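Apart from one protein chain that is not included, each protein chain of the complex appears where it belongs.
Order of writing sets the chain letters: A, B, C and D. Residues in each chain are counted from 1.
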Amino acid sequence: MSMWELANPKRFMGWTAPVLPWAFGGAALCLTVGLVWGFFFTPDDFRQGSTVKIIYLHVPSALMAINTWFMMLVASLIWLVRRHHVSALAAKAAAPVGIVMTLIALFTGAIWGQPMWGTYWAWDPRLTSFLILFLFYLGYVALWAAIDDADTAADLTSVLCLVGSVFAILSRYAVNFWNQGLHQGASLSLDKEENVADVFWLPLLVCIAGFVLLFIALVLLRTRTEVRARRTKALMARAARA
Amino acid sequence: MKALIARDLRLAVRAGGGFGLGLAFFLIVVVLVPFGVGPEREVLARIAPGILWVASLLAALLSLDRIFALDFEDGSLALLATAPLPAESIALAKALAHWITTGLPLTLAAPLLGFLLHLPGPAYGLLLVTLLLGTPALSTIGTFGAALTVGLRRGGLLLSLLVLPLYVPTLIFGAEAVRRGVDGLSPTAPLMLLAAITAASVALLPFATATVLRINLR
Amino acid sequence: MKALIARDLRLAVRAGGGFGLGLAFFLIVVVLVPFGVGPEREVLARIAPGILWVASLLAALLSLDRIFALDFEDGSLALLATAPLPAESIALAKALAHWITTGLPLTLAAPLLGFLLHLPGPAYGLLLVTLLLGTPALSTIGTFGAALTVGLRRGGLLLSLLVLPLYVPTLIFGAEAVRRGVDGLSPTAPLMLLAAITAASVALLPFATATVLRINLR
Amino acid sequence: MLQVKGLACARGGVPVLENLSFDVAAGQALVLRGPNGVGKTTLLRTLAGLQPALVGDVTFAEGTGAYASHADGIKTALKVTENLSFWASVYDRAVPDDVYAAFDLSDLRDRMAGTLSAGQKRRLGLARLGVIGRDVLFLDEPTVSLDGFSVKMFADWMRDVHLARGGCAVIATHIDLGLDAPELELSPFVAASDARGGTDEAFL
Partner (left out) sequence: MLQVKGLACARGGVPVLENLSFDVAAGQALVLRGPNGVGKTTLLRTLAGLQPALVGDVTFAEGTGAYASHADGIKTALKVTENLSFWASVYDRAVPDDVYAAFDLSDLRDRMAGTLSAGQKRRLGLARLGVIGRDVLFLDEPTVSLDGFSVKMFADWMRDVHLARGGCAVIATHIDLGLDAPELELSPFVAASDARGGTDEAFL
């Protein structure tokens, strides 16, 4: 059996049903543990005070916001090349999740920005490229919503996702060029020296795991809903002609 | 392909002026900004390069939905798609016609309108060069967006939403080059990048546009 | 008349979102300006009221051509004109539907977007008030312009050209009131004038719109 | 019910028809005939009041006329039922239940109008006439794109419903509707080349 058969709608519905509760359960567990640990059992930062704890929402959501788009890109490519309906629907299902992640990152960042930089918003490259990403998400979702025919919509949004990815990277570069910025660089790197202190670092990892699980659970759930909607449509079309 | 360009240009002139109106919109945006922002000279001079670039971008944007929508509605597009003209040529011809009717006049008029915003002296040449380099990218990217939304009744605003984020890099490098000129810095880097974006869009995007057109016509 | 408004709202929601998209355009213009002008905080704060007003004006403008053009093309407008619904009611219903789908969401979103441009604190309330007062004028004036250009194939840009000068007084008073708020001056005078413009446009322009509609349909 | 006396009308500033006079009684239909370009559309628009007559009078009771043009006025993003109930409420009426059967739309009620075929769209456009309840109908090639069966269905509705309840209609068409109605050939009324009344006449 090739792994692609898992993408057959019926099989997909089959194997995701048992996975779903585990994904939600794991997400709930990790998020509870991570957030409680992070909020109540880590010391305040010596400079930032307790505001530093926003990091437990901010960083995971920011990571997921980017990775969601990446996942949509992969799913779109699969649809364009192999025409598995479920992959197109997974991309469609992921977009609103990505929007929410982007919004969480933007809002937590803004709330954090007020104590740290004395402003809710600055045209920092990192922030700015997030805003652009948000626009790409909006356009993607709006295009899905505007087209009636499901396959046409899948094709067009896939091409948009591809072209959009190229331009999103370009914008990231352009924005860097345009403004040096306030936002700190990536500190979750593998070489340990750069990293935040361990006390912050471990609960953060747990939170990231929680967000990943939550993302998986939400995308599976939404994809299942989309599959059901298509099935309903197909059945109704058949009934209408009988 | 030449026939298609010639027809589109003729239609632009006839149908109440694809030519004049993009320009007029540009003019009006540039005129409105001082009403909104206030007449102070320094403020205006400071924001002039950016506003001129944003205004040309909006003017280019506004005329995008004419590119395919009219041909779609009256059936020409389906007929063209069955004609011995590859979809890539259609995409390129449409982008070129859009540039000639919009990008080129905008470019030529921009330095004139710079006066209204007290654009500082050294920037005029750069404004012309950046627009000349950048507007072809605006036209090809816009044609792609227009092809994406062609089947949708009045996709006009959806089109804006799709195209504007794609315009961001072009805008940043274009406006940055002019600003550097104003500040006496070297504009070479953004100019090169702008040229690279334009070259890549003109070379590659027509293929994406053609794909999307074929999908939308079926 | 209620039926017409309900239908237009339903179409706006169905046809890929007359609602969301005017808003999206507003957002995008506000986002683009810093790319053009540069990220400096003081500059942005200085021009924020003006840019927000100009952007809402452009967003309102962009959705004007939907008001009558679609109905004209598919023949509904001729059928409506022979229906027992005075042209004045059509004009008013169309303006109202436009305001609900565009003016209202713009007004509600504008304070949020003020953040992005570092709009100074005292101005948020005023921005909301001026937009609430001013957008009905934008919709009625725009409806008049749309009626003027309805017969013309893609009158979109011509429409902009006709309507924008008519928008100038609204823009001036609206932006001025917000700027006065920022500077700590009393905004009463421009607010009163803005209210007067809106009251007059809503009361009188539908008659002009109706006349123009009748002429364009014959 | 409808009286036309000495009518002349113009299109694009050029006089097209002149000297037209006819009466249509209640319960009667009049079929307009004439080659392409003779002026049928122009005449119907004039009768419906969409454009002014050059000279002459058109008389029918105010608020009883309705016009149906080459274009159908169908909103593709609305369902069939929504399209009809919109027109019903514009005319302050309810959608009669039998209208779906009369125009063979029963199976299509919940379809978006944009997904209808050419002929189905046209049937929807005609069903509007059954909804608005007007007495004096001006119809411009109502049966374009319809198959033979649908043409007959329309003729039946016209004869058995509309005319039977005392309405009247002026119908431009190129085909035989199977209605027992008088025909008016328009060719004899084509405006003479020196006819008066064009837009630019004052400059001659």
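Keep this in mind: a contact is a pair of C-beta atoms (placed from the backbone, for glycine too) under 8 Å apart; a residue touches a chain by one contact, two chains touch by 3 or more.
Source: prediction; values computed, not measured.
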| item | value |
| --- | --- |
| Among B:V31, B:L85, B:I100 or B:A196, residue touching the chain not depicted | B:L85 |
| Candidate in contact with the missing chain, chosen from D:G6, D:G37 or D:G166 | D:G37 |
| Given D:Q51, D:T64, D:T81 or D:S145, the one touching the chain that is not displayed | D:S145 |
| Chain not shown, touching residues in subunit B | 2-4, 7, 10-11, 14-15, 71, 73-76, 78-85, 217-218 |
| Subunit A, residues in touch with the chain not shown (by the definition above) | 8-9, 85, 148-151, 227, 230-231, 233-235, 237-238, 241-242 |
| Subunit D residues that touch the omitted chain in the full complex | 12, 34-37, 41, 70, 115-120, 122-123, 141, 144-150, 174-175 |
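As a working rule, only the chains that are shown with their structure count from here on.
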| item | value |
| --- | --- |
| Length of the line joining the C-alpha centres of subunit C and subunit D, rounded to whole Å | 37 |
| Inter-centroid spacing, subunit D versus subunit A (mean Cα positions, whole Å) | 56 |
| Inter-centroid spacing, subunit B versus subunit A (mean Cα positions, whole Å) | 32 |
| Multi-chain contact residues (two or more partners), subunit C | 15-17, 21, 24, 28, 31, 35, 38, 73 |
| Shared interface positions of subunit A, touching two or more other chains | 132, 135, 138, 142, 146, 178 |
